[in-house]
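Every protein chain except one is present and positioned as in the full complex.
Entry: subunit A
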């Protein structure tokens, strides 16, 4: 990563768009405390990720690129487990798990072990695990990668439903995902942000009518 600079407004979905190896996951890793920047700093909720991660951690959550669920725990146990390690009481964890299963339509598989779920259902569970702690910021790293078109559309509906309630930083290399979900977009190439703005702003900046053309124009010469 090299001198990247962006800000995200409360309640918006901000997308980091780029091809594989652009630095999207590394950016999320630094913002969630999984990697330390060699220089520079980032501020979440007004606190430094270099100095105040212990304050930040209880207030954010992450749905990693892989499904990242506990394979031999049931759906309900996975949700209660995450809620509990973030400090919720047993009753709170149970009640929130029930609520999340309703929100994400997971009630039918509540007692099923996570490893027996389909890819789409595991992703739903993964995002529900990210949300059960009521985070102020949710990081979604390639949330729909590897899903079929139906599972992807279902998940988009879920994420869209959260717009305005939770600030979300989303990484993806799917252009249609960005068009559907993102309020603002940063295009990344080789650890740099080459352009950022709303969809219309990016189209205007590139002089193109589609995001695909805008993406190609804005990244040309930088790859």
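As a convention for this text, contacts are C-beta pairs under 8 Å (C-beta built on N, C-alpha and C of every residue); 3 or more make two chains touch, one makes a residue touch a chain; residues count from 1.
In this text, contacts and distances are computed from a predicted model.
Q: Identify the UniProt protein name of the omitted chain, choosing among "DEAD/DEAH box helicase", "D-lactate dehydrogenase", "ATP synthase subunit a" or "Transport permease protein".
A: Matching the unshown chain against "DEAD/DEAH box helicase", "D-lactate dehydrogenase", "ATP synthase subunit a" or "Transport permease protein" yields "Transport permease protein".
Q: Which one, A:72, A:108 or A:198, makes contact with the chain that was left out?
A: Going through A:72, A:108 or A:198 one by one, A:72 is the residue touching the chain not shown.
Q: Taking the full complex into account, find the residue in A:33, A:120 or A:197 that is in contact with the omitted chain.
A: Spelled out, the listed residue whose C-beta touches the missing chain is A:33.
Q: Of the residues A:84, A:112, A:180 or A:217, I need the one that contacts the missing chain.
A: Within the whole complex, the residue contacting the unshown chain is A:84.
Q: Touching the left-out chain: which of A:23, A:64 or A:143?
A: Selected residue, touching the omitted chain: A:64.
Q: Could you please point out the subunit A residues that touch the chain left off the display?
A: For subunit A, the residues touching the absent chain are 29, 32-36, 54, 57-58, 60-73, 77, 81-82, 84-87, 113, 129, 139.
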